Every structure is written in structure tokens, then in C-alpha cells.
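Structure provided below as C-alpha cells; questions to follow.
Left out: one protein chain. Kept in place: all the others.
Entry: chain A
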Amino acid sequence: MSRQANRGTESKKMSSELFTLTYGALVTQLCKDYESDEDVNKQLDRMGYNIGVRLIEDFLARSNVGRCHDFRETADVIAKVAFKMYLGITPSITNWSPAGDEFSLILENNPLVDFVELPDSHSSLIYSNLLCGVLRGALEMVQMAVEAKFVQDTLKGDGVTEIRMRFLRRIEDNLPAGEE
């Protein structure tokens, strides 16, 4: 009932072009500002983290998703609800580790890399690294320390883009967020 009444807070959809182009301009700028690709990767991850810790609030307010009881449930929510909501795509989930603490998100088309080609001089640049930061930051706010990293990238000639997610530990309530 109250969900229905909440129409006003429903967010607007835009074409992803503006987002994609803006992101591209940002990466270009960072490549100018920093000398090594590693620094750019780090910076993108940090910015993503800052976005993630804020984005989670927007997500929880709009998605009606409760606390996840295990990592599998988390994976489902990320792929089927969150990615769909924010980027309009639904990655598939594969390659579960036997312990159930690692999985892969397979993105067949990554909206961030439309119109992008990596020059040879930037072979170690992880172009969409912002996404890893977003995932890490958002999950940290729901008491999950994870590691997210790209292991395959269509920009580097792979068939698909793959983000490997690894559950590190559950963050206890009394620890300040972000403590290692």
C-alpha cells in the first residue's frame, strides 16, 4: 500500500548515452591527470566506492529488498534487481566456488563501454573499474566486506565481461564502517 503511494519518489529513466559519455570523459580526464593506469584504476575504484555508499540508500528505499541471508541471495539481488534498475542490464551469475563465497557476474554488454576502444598504450587500464568500487561500497553499507574485480573484459578482447565477487567477511555492527 505505502509502496504504491510512493510514486513521487520513483526515479527517472534516462538514456544511458549521457551517462556513458560522461563516464568516458571522466576516464579521459583521469588518464590525463595521472601518469599510470594503476593510479587511474585506483581513483575510479575510490569514486565508485563513494557512489556505492550513497547508492545503497537509494536502492534500499526503492527496491523493497530485505536483508540477504546468504551470499547467493545477495548475488541474485545484485544481478537481477540492482543492475537492472541502474544500468538496465541483467548479468548472469556463474562459477560459484564450492564454499559459496565467490561468484562471477557475466556482463554480455556493458553499457559503460559503448563507443569505447582502448588504445594500446593503456593496456592495464581497467576501464569500468568504477563498477567494482560501487559494488564494494554498497555492500559494505549492508555489513558485507567483499572484493570485486574484473577478470575478463570485452575491451581487452575477451568474449564477455566478467566481474569476480569474493565474500571476505561479515562486518560486525560495532566496527566503524571502512575499518580493515
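One rule holds in what follows: a contact is a pair of C-beta atoms (placed from the backbone, for glycine too) under 8 Å apart; a residue touches a chain by one contact, two chains touch by 3 or more; residues count from 1.
To be clear about the criterion, contacts and distances are computed from a predicted model.
Colleague: Identify the UniProt protein name of the omitted chain, choosing among "DNA replication complex GINS protein PSF3", "Probable electron transfer flavoprotein subunit alpha", "Trafficking protein particle complex subunit 6A isoform X1" or "Protein AE7-like 2".
Modeller: So, among "DNA replication complex GINS protein PSF3", "Probable electron transfer flavoprotein subunit alpha", "Trafficking protein particle complex subunit 6A isoform X1" or "Protein AE7-like 2", the name matching the hidden chain's UniProt entry is "Trafficking protein particle complex subunit 6A isoform X1".
Colleague: Looking beyond the chains shown, say which of A:Tyr23, A:Phe71, A:Phe103 or A:Phe167 touches the absent one.
Modeller: The single option touching the absent chain is A:Tyr23.
Colleague: Which residue numbers on chain A touch the omitted chain?
Modeller: Where chain A meets the chain not shown: residues 11-26, 28-29, 32-36, 39, 42-43, 47, 50-51, 54-55, 58, 85-88, 111, 115, 130.
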